[in-house]
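Read the structure below first, then the notes.
Heads up, one of the protein chains got dropped from this complex, but the rest are sitting where they should.
On to chain A.
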Amino acid sequence: MMTDKAYDVILNTLTPETTRDDVTLPDLDRKPDPWESSMQATVECLSWRGAWDNLDRRHTEDQLGETIYRDFPVRSRSVVATAHALMDKGVISPDELEAKMEEVRARFNRQ
């Protein structure tokens, strides 16, 4: 188990604008953004290829989504739970994830 600080790379993705604000179930009904659909494909592929079973993922999303990531919107649960789990499993390190995010951020913001 890593220290709590190791998850800062995930916790830092939450901003005041993205903090969870739904009140009722119908509030959650929305068309997914492209990155959410891509994340769905990622978790399906992880399960399909035996890296992380869908049922285990759902349980992790439930557990983490109601505790450490309770302020995160429901639509972000897959991505934060997957990042968290891949670090816990030792597949990726916090430093590796942070570096990759910085690389992606630079690529996306390139003018």
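Definition applied: a residue touches a chain if its C-beta (ideal position, glycine included) is under 8 Å from a C-beta of that chain, and two chains touch if they have at least 3 such contacts; residues count from 1.
The criterion applied here is as follows: contacts and distances are computed from a predicted model.
J.: When one chain of this assembly is omitted, its UniProt record names it as which of these: "Branched-chain amino acid ABC transporter permease", "Serine/threonine-protein kinase RsbW", "Thiocyanate hydrolase subunit gamma" or "Anti-sigma factor antagonist"?
T.: UniProt protein name of the non-displayed chain: "Thiocyanate hydrolase subunit gamma".
J.: Suppose we count only contacts with the excluded chain; which residues of chain A make the list?
T.: Given the touch definition above, chain A has residues 10, 12-15, 18, 24-30, 32-33, 35-42, 44-49, 51, 54-55, 58-59, 62, 65-66, 74-76, 79-80, 82-83, 86, 91-92, 96-97, 100-101, 103-105, 108-109 touching the missing chain.
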